[in-house]
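Omission of a single protein chain aside, the complex is shown with its protein chains in their original locations.
By letter and in written order, the chains are A and B; residue numbering begins at 1 in each of them.
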Amino acid sequence: MNNAIEVTDLKYSYPDGKEALRGISFTIAEGECLGLVGPNGSGKSTLLLHLNGILPDTSDGVSHVVVHGKPATKSNVATIRREVGLLFQDPDDQLFCPTVFEDVAFGPQQFGFSEEEIHATVIRALALSGLSGFEKRSPHHLSIGEKRRVCLAGVLACEPKILALDEPTSNLDPRGKRSLHEILKSLPVTKVIATHDLEMVVELCTRTIVLDDGLIVADGPTVELLGNEDLMLTHGLEKPHILRHHHPH
Amino acid sequence: MRHDFLDRYSRLRSPVHRLPSGSKLLLSLALIVVTVSVSIDHSLLFFGIAVLLLCTTFVSRIPWKFILGRLLVLEPFALGVAVMALFQQGGLHVFLSLLIKSTLCLYTMILISNTTPFSEILTALRKMRVPSFLITVLALAYRYLFVLIDEGERLQRARRSRTFDRSRRRNWMSLSSLIGQLFIRSSERAERIFAAMTSRGWK
Partner (left out) sequence: MHIPDGFLDTKTAVTTGVLSATGLSMAVRHASKHVPSRQLPLIGLSAAFIFVAQMMNFPVAGGTSGHLIGGALAVVLLGPSAAVIVITSVLLIQALIFADGGLLALGANILNMAIVAPVCAYVVFVVVRRFLKDDRGMLVAASLAAWVSIVVAAIVCAGELALSGTVSWGLAFPAMAGVHALIGVGESLITMLVLAAIRSTRPELLHRSAATPTTSEQKALLVYGGIVVLALLILVVPFASTLPDGLISVAQSLGFEYRQNAQPAISTPFSNYTLPGIQSSAISSILAGFLGAALVFGLSYLFARIIAPKQREQALTSDQS
């Protein structure tokens, strides 16, 4: 089976010297949905930023991240960014154009789509995110759930093969969470989801990695890991409600 | 976003809103030029302009209270300078002229800013060959205006709930520190926006 992403011994320290990642190695198979969990400060967001080449911001020539067989070096970065769609934690950081249409069209424009292609992919991406009709809306008039979905549309419009999502359901009310779950479930692409929403991980991800203090402490089937109460508590997490009761839903 | 009230009416549906932005801008410019250049002795012209503006307001469906509110907030500046003009020969005529002209121009600007979404103004500016660098800065400034207003408010509320010293000196120090914090947060956010832009292919 082809690996979508291969990470080998990835290390990263912040400019102020603090170590964020201390030797991470794992692979993601094509079409897999991987959950990435861990306490705050474990390095989840930093790891995601390495998957599309945003980090490291200084190149030392050697790349520890390989996407679809291509190492994440300067020469490949443009292609990799098209293949890996990264959804940031704060939608206000990612929604920077004056209207929804312009924002969703941003990525396709940068990647050189033609005018017709741009139009088509924006409409399609908005439909996938449940936002048809939002084209002319201004971002500052949207709720946070709507903003999140616009960001998702903006990433989907680039037609990525891999989705990397940083806390996609944070600050959403239960209805918002459910609708995002449904949308993500319907997308057949490879997914990596860094999140505290363990219910979603159980629902969407067959495999989970537990990260703590810059290291992988567990890598295996979701239900097994998240059902392990000791493991969860040791690493600042909790066994999700959905696994606590053993009656069928 | 609580402050979207500042930009609430630019997307209403009315015949005025539907007019193309470029034409609206040019029309407003023409109206302002005429108002400024012509002497108020031609009172019929000014009366006509006032009627035109009032009719446009009616058609545009913007609440009268809102227009009045904006006029009241913005008028004092004009009033202040106009008062200076009173202290000269023929001062009263100049004063009245200033007041009438500036109020009509202000009214025109209130109308156009509330019937044209800023994104369309940017498109019109782009067509007028305004450099794209400036357009991008304007677009980003507009987009993050409300985000920063909210952040500033949150910082203010947090501060107010922690300090009990209302002296003016403390106030200035805490406000300045707040502004400093706002800049720091803005520059941190700018870094994240840059990461988001490059993630979607920006160079």
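Rule of thumb we're sticking to: a contact is a pair of C-beta atoms (placed from the backbone, for glycine too) under 8 Å apart; a residue touches a chain by one contact, two chains touch by 3 or more.
Values in this document were obtained by computation on a predicted structure and should not be read as measured data.
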*Which of the visible chains would the unseen chain be in contact with across the whole complex?*
B
*Of the residues in subunit B, which ones touch the absent chain?*
6-7, 10, 28-29, 32-33, 35-37, 70, 74, 77-78, 81, 84-91, 94, 97-98, 100-102, 104-106, 109-110, 113, 118, 121, 131, 133-134, 136-145, 147-149, 152, 168, 171-173, 175-184, 186-187, 189-191, 193-194, 197, 202-203
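Basically, only the chains that are shown with their structure count from here on.
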*asked:* Suppose each chain is reduced to the average of its Cα coordinates; what separation in Å results between subunit A and subunit B?
replied: 38
*Over in the complex, which subunit B residues touch subunit A? Could you list them?*
1, 4, 7, 11, 117-119, 122, 139-140, 142-147, 189, 192-193, 195-203
*Residues on subunit A engaged by subunit B in the complex (per definition of touch)*: 49, 52, 54, 78, 81-82, 85-86, 88, 90, 92-99, 102, 106-107, 110-111, 136, 138-141, 154-155, 158
